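All protein chains of the complex are present and in place, except for one that has been dropped.
== chain A ==
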Amino acid sequence: MAAPYTHVGHSVQRNGRFLLRHLQAHRTFGWTSAVRQQAAEPKKEQEIIIPKKKTWSKVAVLEALASTVNRDPTAYPYQFQDDPYLSPRNNMEFKLFSLSQESGRAAAKYFVNNHPKFFTKDFAEPHIPCLMPETVTLCLEEVSEEALKERIQLRKVTAAVDMFDQLQQTGTAVSMKTIHNLLDLICLYCDKEPFPEEEPQTEETVSGQEQKRRTGQVHRASNYLKLTWKENNNAERIFNTLPERDTRCYSALIRGMVKHGAHAKAFSLYTDLLNNRMTADVHIFNALILAAPDVREVHMEKWDLITELLKQMNEQKIRPNLQTFNNVLKALRRSGLYVRTQAVQVLNEMKAVGIAPSLASYEHILAMFYKPGSSAQNNTVMLQEVISELQGTSFTCRDPHDSMFFLTAMRICFDYKDLELGYRVHSLLEVGENWRLLGDNYHQGIYYGRFFHLLCTMEHLEEVLKWYRLLVPSRYYLNHQSLRTLLQALDTESRLDLLPTIWKDMKTMALDNNSDLLDELLRLMTREEHSAEVQDSFADCVLDINKAFDSKPNLEWSTSGLTDATTLLLRASRTQKAWEMLQLFKSKNRVPCEVLLNSFLTACHAEANKQRAVELVQLSAAFYLPSTARLAQRVQAEFDLTEEQRDLLSELGTSGEPETDVRESSPL
């Protein structure tokens, strides 16, 4: 009896353990699974290794604090948060104020450097080297390599060349490194002084310079465009006198030639280098690729030249860098349609070599395929692919041309009216510090202008207004064109009641100086009848605009503008003001139209102002308007006039009548 039970007992024992184990494994009680979870978590936590000490960078605390501060759309840019009077309200002021800040800094630096005797005491602990005066004048006068190095350091081109010549004459040997630096200096600045020094000025030259400064920027830009590589300038001369020339010397000369326009010479120098059986370096090839389109006429030949150069680069075992590929793409841009297919291959090559394409590469490709004005592409698929590829990435500037990427992308979105893609491009811009890649205020203005235009034409008004409040004026200052687009958008959606707020912004941004724009504004306000408060606000606007016209001498009222203004005032029942406005017609030599006079008469009738009505007819007569008679009739019919008023009117009625008019006005 016991045996089967023991057997059972054994089996229970055995199976029990098995069962229990299973039970434990498969328990699905809530709390035990939590316990198991808790049991699992400490294990995960134990895997976290807490370091004994962590070193932070110098700016870690500040970066953490800076990450708590977002951009405030209602505040001015940080560099102007000082004096409210000096906050820029439009583009011109922004430029002026930021230039004046920079020139202040330059002036301070000038003082510190040129009068070091006032800045000898050093109170800072630890020492701050960049606040101390720098040497800008030469100290070493004797003929030596040290003096030459000093001149190169201070970037005094002519002085360095003179010193070098003197050294050559005395027969002193100059180290190759210094010669390299000297050649680099001369080639960079094309043998001219980069920072022309002050010379003792005579009266004429002073006034001449003042003239130049007033005309300002254009001169500066054209000065630099005129830098062309002269035949046998100092760089070439020194180069030819060198006993042995190595790759660095050739490199300096070739790059200088390409930079300053002597493309053919650069190529001939390169063949020279090859004839001397030397290997070039990556910078030489970059420069030559850039110059290739200028030395060949036919497009295919240009591409052939570039491929030839790349092959030689491969033979000489020189690794290409990012600049190489970007220069290839830049050269391709100028090369015509059928070589564009090569552009995509270039991208593949970059990936094969392991160099990540920068924004500049993408920009070149996009510009090639989406030429402005042409309809080569039907859609924005390529841009969409590019954006998908780059989504969420944070960029640093690796090529000076990177800043054009966002501008080109937004231009494409605008040309193809692709709002969705525009939003995606903008969200890419908002990642991290990418907004810095837009560059200076000018490029920023172009980008946001295009974005804003896209929004105004494609998006609902609420969204447009939301972006308007976000962007203007903290990141973008409206100009005339974009304001017109905004007004059109308001018109399309019939939200003309927002016009007074827009007017207020116009005043702040100093956009109230264009009479066409003001006429447009008035026309929009007059187009329809609105509710009483809106009309009231319109009337306030009109009075404001009137003040603007008064204060700015170069603004002239136009007929339609005056008509609209008077109509608006009438609609808001401000008859006295309307009357004053009507007087302006005479003073500005504009003629009111009949419709206006009729509506004015109606308003007078509503107010039962007889005198005004008569005066109105007199005004009309003063203009010799054909409508005078009809007006007179209306007044006589509608108003309850005195005898003399009637007489006056009949007089006006007849005198205002043109001779060819058959109708007789019979006096009462």
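What we mean here is this: contacts are C-beta pairs under 8 Å (C-beta built on N, C-alpha and C of every residue); 3 or more make two chains touch, one makes a residue touch a chain; residues count from 1.
Operating definition for what follows: contacts and distances are computed from a predicted model.
Student: Which name from "AP-4 complex subunit epsilon", "Carboxypeptidase A4", "Proteasome subunit alpha type" or "Small ribosomal subunit protein mS31" does UniProt give the chain that's left off?
Tutor: Per the UniProt record, the undisplayed chain of the complex is "Small ribosomal subunit protein mS31".
Student: So one chain is hidden, and I want to know which residue out of A:Leu65, A:Ala532 or A:Cys593 touches that hidden chain in the complete assembly.
Tutor: Of all options in A:Leu65, A:Ala532 or A:Cys593, contact with the hidden chain holds for A:Leu65.
Student: Using the touch rule from the top, list residues of chain A that touch the missing partner.
Tutor: 58-59, 61-63, 65-66, 69, 71, 77-79, 95, 98-99, 102-103, 105-107, 110-111, 118, 121, 123, 125-131, 184, 187-188, 194-196, 198, 201, 206, 209-210, 213, 216-217, 220, 224, 252, 255-256, 259, 283, 397-403, 435-440, 444
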